[in-house]
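Omission of a single protein chain aside, the complex is shown with its protein chains in their original locations.
As written, the chain order gives the labels A and B, with residue 1 at the start of each chain.
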Amino acid sequence: MAKEQENIIQEVTGSEYKYGFVTNVETETIGKGLNEEVIRMISAKKEEPEWLLEFRLNAYRHWLTMKMPRWAKLDIPEIDYQDIVYYAAPKQKESKQWEDVDPELKATFDKLGIPLSEQMALSGIAVDAVMDSVSVKTTFKDTLAERGVIFCSFSEAVRNHPDLVRKYLGSVVPYRDNYFAALNSAVFSDGSFVYIPKGVRCPMELSTYFRINARNTGQFERTLIVAEDDAYVSYLEGCTAPQRDENQLHAAIVEIVVEKNAEVKYSTVQNWYPGDKEGKGGIYNFVTKRGICRGENAKLIWAQVETGSAITWKYPSTILKGDGSVSEFYSVAVTNNYQQADTGTKMIHIGNNTRSRIVSKGISAGYSSNSYRGKVKVVKTCRNARNYSQCDSLLLGDKCGAHTFPYLEIENSTAQVEHEATTSKIGEDQIFYCNQRGISTEDAVGLIIKGYAGDVLNKMPMEFAVEAQKLLQISLEGSVG
Amino acid sequence: MLKIKNLHAAVDGKEILKGINLEIREGEVHAIMGPNGAGKSTLSSVLTGRERFEVTEGEIEFNGKDLLQLPAEDRAREGIFMSFQYPVEIPGVSTVNFLKTAVNEIRKYRGQPPFPAGDFLKMIRQKMELVGIDNKLLNRSLNEGFSGGEKKKNEIFQMAVLEPKLAILDETDSGLDIDALRIVANGVNKLKRPDNATIVITHYQRLLDYIVPDVVHVLYDGRIVKTAGKELVAELEEKGYDWIKEEVGR
Partner (left out) sequence: MDSLEKINADFATLFRDGRTLLDKGCGAVINGCREEAFRKFVDLGGIPFKKEEYSYLNLLPLFSRDYNVVLKYIRQEVDMNETFRCAVTNLQTNPVLTVNGWWFDENIEPEIPEEVVICSLREASVKYPDLLARHYNHYASAARNDGLVALNTAFAQDGIFVYVPDDVVMERPLQIINLLRANTGLMAFQRNLIILGKNARASVLVCDHTLSEQEFLVNNTTEVYLGPRARMEYYQVQNQHLGASQINSLFVSEHRNSVFESNLVTLYGGTIRNNMYVAMNEEGGECHLYGMYILDKNQIVDNFSYIDHIAPHCISNEHFKGVMDDASLANFSGCIRVRPDAQKTEAYQANNNLLLTDTARVNTKPQLVIDADDVKCSHGATVGQLDEEAMFYLRSRGIGLEEARMMMMFGFAHDIIQRVKLEPLRVEIDNLIDKRLRGELSKCHHCVMKCKK
C-alpha cells in the first residue's frame, strides 16, 4: 500500500493532471442541442414519471427567460448551449451486478483510485460512481439497507423511492433559483440520493465519484441528501475529467435537508480538468449547493478543496432555520495558470441562537484569479445569531489576483458578526528560515501551504485529506522557485 | 459589615457555591484561598452582582442592606469594590473621564453634589502619588495597551479614588512580577483603615506575605472547609491543598 502510494506520487509529479486519460467505452449519446424534445428524450430514456418530466419542462421554460449571471469576478466566454450533448451514457447491461460491469469501466475507476469491488474497497466507504450522465455502480448498498439507509443513484431513487424524491426535489434549490439551477433542473441526468432515517448514524462514509468522459458533453448531476431527526452522515464527493482542448460544462445541484439534531458533513475534492498551462480547455464548473438546517440544533458542515476547473462558480450555502442550528464552511481554493475561481458561501440566519463559522483559504498562482464571495445574513426576527468569518488569501507570483467580497447584512441587534480577511504572499523570512534549516524553497512553500490550509484539511475525512494534500502540491507545481 | 448566610449560586444551571457562610467586620482582612475551581471567583462575582451568576439560596447582608436586591452599580455605590483578575480594556474612554464619572455617580447616589473639577484633579493627583503610578496613564484609554502590572496598579489606584468600605482583591497577584506585587500590596496596605475591610482572594501565598490577613478561609468545592488565623497560609504553602481534600474526605 505504502509502495503503491509512493508510485502514485511519482506518477503524479511527472504529469500535470493525472486524471486526464480517456476511457474507451462505447457510449450512448443523443445529438447536440437543447429543446423540449431533448428534455422529453432524457426523461423517456430514464423512464421517468410524468411529474418529473413536468418539473424538467417548467425548469426549461423558466431557464429560457433568464440571463447568464455576470456579477461574479469571472471572465466567462459565451457558451453555446446548442453545441453541448445533454445525455451520454456508457453502454452497459441492465444488471448492476459487479460481474456485469464493463471491465473498461472497472479499470477506469481503479485507475482513479476508486475501487468498485466491495472486496477491494477501502474499509468503511460506500461509493456511487457516476460517469457522464449515469451511475455505473453503487457499492455497499445492501449493508446500508440493513440500517435503513438509502444510498443509490438518483435515477434509481426516482424508480424506487418516488415519494421521497418528489417531496424533497427542488425544496432547497428551486429551479427558479438561478440560471444554472434552472438549466440543471431541466436536463439533470443522474447523481446520488441519500436518505438517513430517524436516529440512524450512517455506519460508513458515503461517497460519490463523478467522472466526465465523453466528448462535447455537459455533466448535470443532482445530489439530494436527507437526514431525518438525530441522524448522522458524512458524505464525500470527488470529481475528475479527461484532458481535452475544448471546454466542457458542468452544472450541478446539491440539496441537503437536515432535520432536528441531525448532522451532515459534506466534503468535496473538486479536481475537474483545469485546462492546460496556456489556459486551453478545462471544465466550466457552475454549481449550486445548498442545505437547510430545518430542525432545532441541526448541523451542516461544508468542507471543500477546490483545485480543478477552468472556471469555478460555487457557493455552498446554509439556511439556518431551526433554532440553535449550526453550520460551518471550510474551503481551500487553489488557482494556477489561467484558472478562475469565484467561490464562497452564504449563511442565512433565521432561527434563534444559530451559529455559523466560515474559514476560507485562497491560494492564487500563475495568471489566475481567485475570489472569495460570501454572504452572512441575519434576518429581523433572528435573535442571538453568531458568525465568525476568516478569509485569507495567499499570492504566489505577481501576475495573479486575490479578491475578497464579503457581504454582511444584519437586521437584528442581538447578532454578533465578525469578518476578518488578510491578503499577503509567503513571507520571505519564513522561506529563508526553512532554507537555513536545509529545506529547499519548493519544499518550504509546500510546507507553508500545508500549514496554511491545515485548518481546512483537518476537517476532511482522513482518506480525503491525504488526497487533498497531494492535490494542493500538484496544482501549485512550478508556481514558485 | 458583611454577612453571608448559606449562599448557593449557579452558572448556566451548574451549582458552584454550595452553602457559604462568612462574616466580615470593619478593619479586618480576610484571605480566601483554595484550589482552582473551588468557587473563589464565583464568590467575588456574586458579591459584585454579575448577572450571569444565579443565586439559588441564601442571603448576603452588607451594612444592614440586602445586597442581592441591588444591581451591580448600586453595590459599588454602597462601597463594594472589586479589583478584577482581568481588568477590561475600554478603547476611547480615558481613565480620568471614567473615574470622574464613577466618583460623581457614587456621590449622586449618596446625595452629595458633584466633585468640583479643580478639587477632583487635586484628589486624583494625591491618589496617584499614594499608589505610585504615572501621570500619563490618566489620559490614556482605560487599560488599553497596559501591561499586566499597569492594569493591576490601575485597579488599586481606582480603589484609592473610590475609597470603598469593602475591597475584594480577586487574584490580584496573578501575572505580576515581584516588584509589581510589592507596589500593589503597598498600595492596599496604605489604604487600610479601621472602618474598611478587605477580602483577598488568592491561590498562592506570595501576596499574603505583603498583605497580612487576620483570618484565612479555605474554599473547596463550593464550601468554606477551614477557617483559621494567618498561620494557615504557611501550612497550605508547605503541604498544598491535598491534605485539606483528604481532611474533608472527598
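As a convention for this text, a residue touches a chain if its C-beta (ideal position, glycine included) is under 8 Å from a C-beta of that chain, and two chains touch if they have at least 3 such contacts.
What you are looking at is a predicted structure, and each value in this text was computed from that prediction instead of being measured.
When the missing chain is restored to the complex, the residue among A:Thr65, A:Gln82 or A:Ser413 that touches it is A:Ser413. The residue from B:Ala76, B:Leu169 or B:Ile224 that touches the chain not shown here is B:Ala76. Against the chain not shown here, chain B presents residues 48-51, 71-73, 75-77, 81-82, 84, 87-93, 97-98, 101-102, 105-106, 109, 141-142, 158, 162. Panel shows chain A; residues 71, 73, 380, 393, 395-425 of it touch the chain omitted from the view.
Basically, only the chains that are shown with their structure count from here on.
Separating the CA-averaged centres of chain A and chain B is a span of 56 Å.
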